[in-house]
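Can you read through this structure? Questions will come right after.
Entry: subunit A
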Amino acid sequence: MVIALCLLVPLCGAPLIVAAGQVSANLRETVTLVTASALAFLVWSLLPEVMDGGRPELFAFSLIEPLEIAFSVEPLGMMFAALASGLWIVNSIYSIGYMRGNQEKNQTRFYACFALSLFAAIGIAFAGNLLTLFLFYEMLTLSTYPLVSHKGDQDTVSSARIYLGVLLTTSIGLFLPAIIWTYHVAGTLDFAMGGVLAGHLDGPAVGLLLGLFVFGVGKAAMMPVHRWLPAAMVAPTPVSALLHAVAVVKAGVFTITKVIVYIFGVEFLFSVPESSWLLYAASFTIIVASLVALRQTNIKRLLAYSTIAQLSYVIMAAAILKPLAEIGAAVHMVAHAFGKITLFFAAGAIYVASKKTELSQLAGIGYRMPWTMTAFTIGALSMIGVPPTAGFVSKWFILAGAFEASNYVAIATIIASTVLNAAYFLPIVFSVWFGKESAELQQNDHGEAPFAAVLALCITGALTILFFLFNGPLIALERQVAAGLP
Partner candidate 1 sequence: MTIIFSLFLLTLLVIIAIAIVHTRNLFVCIALMSIFSLLMAVNFFTLDAADVALTEAAVGAGVTTVIFLTALRLTARREKREGTKASLLSLCVLGITMLLLIYATIDNPTLGDPNAPVHVHVAPYYLEQTYELMGFPNVVTAVLSSFRGYDTLGEVFVVFAAAIGVLFILDARKGTGPEYRPEQAGLKHHLIPKAVGGLLVPFVMLFGLYVQFHGEYGPGGGFQAGAIFATAVILFSLLEGEQAALRAVPRSAQMALVVGGASLYGFVGVLCLLMGGTFLDYSVLMQDPVIGRQVGIVAIEAGVGMAVCGSLLSIYHAFAARHPMEGRDESV
Partner candidate 2 sequence: MILVGVAVAILTTMVLAVIRAVSGPSIYDRVLAANMFGTKTVLLLAVVSFIFGRTDFLDLALAYALINLVGVLAVLGFFESRLKAERGRVDE
Partner candidate 3 sequence: MNLFEVLGHYNYWVFSILLMVGMYAVIARGNLIKKLVGLSIFQSAVFLMYISMDKVEGGTAPILQSGNPGQLYSNPLPQVLILTAIVVGVATLALGLAIVVRIHERYGTIEEQELLNAD
Partner candidate 4 sequence: MSMDLSLHLPILQVIVPLLAAPLVVLLQPRNLAWAATVAVCLLAFAIALQMASRVLLGDILYYEVGGWRAPFGIALQVDAVNALLLVVVSGAASLAALGCRESLFAQIEPRRHPLFFAAWLLLLAGLSGMLVSADAFNIFVFMEISSLASYILIAGGPDRRALLAVFKYLVMGTIGATFYLIGVGLIYMMTGTLNLADMARLVPEVADQRPVLLAAGFITVGLALKAALFPMHVWLANAYMHAPHAVSVFLAACGTKVAVYVLLRIDFSLFQAGNLDHSIRFALFLMPLALLGILVCSAVAMFEGQLKRMLAFSSVAQIGYILLGASLLSEAGLTSSLLHMFNHALAKSALFLAAACLSMRFMDLRIDSLAGAARQMPVTSAVFVLGGLSLIGVPGTAGFVSKWVLITALLEQGEQGMVMVAIVLVSSLMAVAYVWRTLEVLYFKEPAGELKFAEAPPLMLVIAGSAALLNLVFGLMPAVPLALSQQAAQVLIGGAP
């Protein structure tokens, strides 16, 4: 029942937003906020039951025997839904400030599509089987396209086409065959604890199927299917936040984690050496993406490559196949979300206030925008994994998992990437606070971004720190996933 409401609220929110948009901008934004709050309330109300080991289910209907559209809430999905719905509120607040501050056009379409993409994200989170997940996965791709191409000029549209092309091609060309293959060998697509493939498949085929899944889920941005993410930087900042923190890339790594845990089964994968390539591939992506990030001069592009690296953290963590690492994977999704959304909000706030987009222009900006840059600093520290930020918690778990597995590749990767992260974030932080504004920039007099934007980024910045202190419930929740693993 609650699940159905969770899906209906954003779905009905979209037309309501459109209708409200005909009346006035204020009403439209009120509707957005109300919808977001209602959704968050509903999702969070499911939390106690799941924490107690309950698995609320909703059977929608059956397509063809035995294919069905069904929903089931388990810890991973719960966490993803709670994260997405919670951040939607913050993001909406931020959007109001950003969109008004930038005087963007087509704002109604923007808010409506946002609601739709949240609908898709919740659907992904609560999907009870691969088919349902796939359906909402595609819906998410489609509903974010208008957001990415929001600006509507030639460059934007061609970048948005790359976004759409990569995501659709990989999902239909690889993900769908993987689903069909799974169905063909296992006879079911339901997510089940311990996986459904054990005993149906062995040897290189497992590695191949895993590959189809990992690269088919383009949203997880494993190299070489990461091209869409930098391309999507043309989107307005709230959309980037949606992509990087709230829904899209999270949906990708969430899907992969879910496939590893509930379709393959951790134990089964562990027993098949052919599947170990995933760890190496993820490590490769982490290192290479970090190196590329090091060379970026544009703030948002740098953040994009940082995201690619961080996503592979999650995949690598999941691929370590140890209980602590699985928890780390889940926690890292949340930790990265808080940190990255803060960074994006800050980047957007800088853009709204001063139209600056390049790293070189940031010198000394900390004194003009103290709130923003404080939050930015917290986010950067969280990316590196410095306590007391959220990033530390998740890295800790992953590292612990890697030690448990005696997986030296993973350990080395984590250490190397932490060094690289520090190498590209710390100079920025340094120059923001201690750099000197160049002469021409001094004439561009500006202060903080609109209040709504600053409020939002302060909230997320605070959350990044608070998560370090109060992460117990989440870890308790995710322990359920790891329970019973070797």
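The set was built so that all candidates are chains of the complex that A comes from, given by their letters.
Miscellaneous remarks
We adopt the following convention: a contact is a pair of C-beta atoms (placed from the backbone, for glycine too) under 8 Å apart; a residue touches a chain by one contact, two chains touch by 3 or more; residues count from 1.
Keep in mind it's a predicted model, so treat the numbers as computed, not measured.
Going through 1, 2, 3 or 4, you find that the chain touching subunit A in this complex is 4.
Those residues of subunit A whose C-beta lies close enough to touch candidate 4 in the complex are 61, 63-64, 67, 69, 131, 134-135, 138, 145-146, 149, 152, 157, 161, 164, 168-169, 172-173, 176-177, 180, 184.
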